[in-house]
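Have a look at the structure below, then the notes.
All protein chains but one are shown at their positions in the complex.
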Amino acid sequence: MDFTATLVTGTGFWNPIIWILAFLITFIVAYLIWRSGVSTYQKGTEQVKPYLSGNAEPDKNAVHIRGGNLYWGFTEGLKGYYSRLIPLHTGDLNDYMLWYFGVVIAVFALVVIFL
Amino acid sequence: MIEQIPYLAVILIAGIGIATILLKKNLIKMIMGLAIIEGAANLFLVTLGYREGGIAPIFTSAPGKEMVLPTVQAMTLTNIVIGFATTALLLAFAIMIYRKYGSVETNNIRRLRE
Amino acid sequence: MIEIILHALILTGMMIAAILVFNFKDLVSAAVAFGLFSFLLAIEFYLLQAPDVAIAEAAIGAGLTTAAFMIAIRGTTKKEGDEA
């Protein structure tokens, strides 16, 4: 078996091995740069503490950005879309069944029209 | 002629079952609607195998006459048993829901949504 | 001819039973109507030359399923709607 063959998709190709090699080289270069470090850095001193303009560090729970806060702007920006989409998910079993029968009828109509 | 009557009944009965599922909010009622559709499906299957003037497909009464199709009857038997299993499972869920939610109305069983 | 009338009668009975299941507010009555529906279905199976299916339907459909509904109704509400 040929492990280095490329995946041909008709219009293009994809070879993960070459990609991995490129990635590895970038990684090694980055690692070398990172390892050379900053000469003034010293472990275990005041330096490593978080610097908040001299204020006391707040509680850990207050620092962490919660999942609910992420993408708040995104959902707010698409409010018109989401305010229509979310209420559709009523959690009501009758509605679930209504959608099923609705889709049966819709697909049936489509298939008959474009026979 | 006889072969055609049950098909009409199947459509109407299945329609009543679907209406029960869609319009009734009570879970027990909805499960009854499901069981009615189940009955309609069974009737449909048995009617498929019916041949006018045919006799029951039992080996000892074999000589001569035309028989109705046995495969659909085996299918129907299987489906009756499966139907009872699903009904029992759904009813068990309904009882459990009543214990936890205090209601079997679908508009109260909506803790999972959005 | 008599056969056609018999079929029509039983199928109409089934439909009426199904409509009763739909209409009864009292769940116990609805369960009884469902039992009637299953019983008529069993007779219809017999008329359609499926005696073994008829026996199974009478035992499981009319008997066990109705009993299961009764037990479930005892465990939950007796009436449709929120007043229970």
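The chains carry the letters A, B and C, assigned in the order they are written, with residues numbered from 1 in each.
In this text, a contact is a pair of C-beta atoms (placed from the backbone, for glycine too) under 8 Å apart; a residue touches a chain by one contact, two chains touch by 3 or more.
Basically, contacts and distances are computed from a predicted model.
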| item | value |
| --- | --- |
| Undepicted complex member, UniProt protein name, chosen from "Glutamate mutase epsilon subunit", "NADH:ubiquinone oxidoreductase", "Cytochrome c oxidase subunit II" or "CbaC protein" | "NADH:ubiquinone oxidoreductase" |
| Contacts of the hidden chain among displayed chains | A, B |
| Residues of subunit B in contact with the chain not shown | 14, 21, 27, 30-31, 34, 37-38, 41, 44-45, 48, 69, 71-72, 75, 78-79, 82, 85-86, 89-90, 93-94, 96-97, 99-101, 109, 111-113 |
| In subunit A, positions touching the absent partner | 1, 3, 5-7, 9-12, 14, 16-17, 19-20, 23, 60-61, 63-68, 70-71, 74-75, 78, 81-82, 85-86, 89, 91, 93, 95-97, 99-100, 102-104, 107-108, 110-112, 114-115 |
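Simple rule for what comes next: only the chains that are shown with their structure count from here on.
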| item | value |
| --- | --- |
| Chain separated most widely from subunit C, comparing mean CA positions | A |
| Chain whose averaged C-alpha position falls nearest the assembly-wide average | B |
| Length of the line joining the C-alpha centres of subunit B and subunit C, rounded to whole Å | 10 |
| Subunit A-subunit C separation of Cα centroids, rounded to whole Å | 53 |
| Per-residue multi-chain contacts in subunit B, two or more chains | 24-25, 27 |
| Touching residues on subunit B, where the partner in the complex is subunit C | 1-2, 5-6, 9, 12-13, 16-17, 19-20, 24-29, 31-33, 35-36, 39, 42-43, 46-47, 49-50, 54-58, 68, 73, 76-77, 80-81, 83-84, 87-88, 91-92, 94-95, 98, 103-105, 108 |
| Subunit A residues touching subunit B - in the complex, by the definition given at the top | 86, 89-94, 97-98, 101 |
| Parts of subunit C lying in touch with subunit B, wherever the complex brings them together | 3-4, 7-8, 11, 14-15, 18-19, 21-22, 27, 30-31, 34, 37-38, 41, 44-45, 48-53, 56-57, 60-61, 64-65, 68-69, 71-73, 75-77, 80-82, 84 |
